[in-house]
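Missing here is one protein chain; the remaining ones are kept as they sit in the complex.
Let's turn to chain A:
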Amino acid sequence: MEEYQPHHDEIGFNADEAHNIVKECIDAILGGVDYNQNNVNQWTAAIVEQSLTHLVKLGKTYKYIVTCAVMQKSGSGLHTASSCFWDTTSDGTCTIRWENQTMNCIVNVFAIAIIL
């Protein structure tokens, strides 16, 4: 069994890196499409799965929680809030907001460190 050495040079969650990764995933899936009731299920599933896969490829010792909300633009509002009980030095979160002409998309990434 190989020993996995945690990264000592980077402390804490790198939110910018996660932001870029997830934004690319959303652009690939929702870029240029209009809101469609039949496809939304597939889209949310694809966004969370792809984001998770790309985050895992970073190879860091984190557990991830990725949530995605896709909403049709109809003039109504949506409020979201999150509260986390964790170690602020090692764990972190990142929220990505994306929109086009017909819909809004909010993706939250929570990363919780595993201590080896």
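The rule is simple: a residue touches a chain if its C-beta (ideal position, glycine included) is under 8 Å from a C-beta of that chain, and two chains touch if they have at least 3 such contacts; residues count from 1.
What we mean here is this: contacts and distances are computed from a predicted model.
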According to its UniProt entry, is the unseen chain "Dynein light chain Tctex-type family member 5", "60S ribosomal protein L35a-1", "Cytochrome c oxidase subunit 2" or "Proteasome subunit beta"?
-> "Dynein light chain Tctex-type family member 5"
The missing chain sits against chain A at residues 11-12, 35, 37, 40-41, 43-45, 47-49, 51-52, 55-56, 63-72, 74-91, 95, 108, 110, 112, 114-115
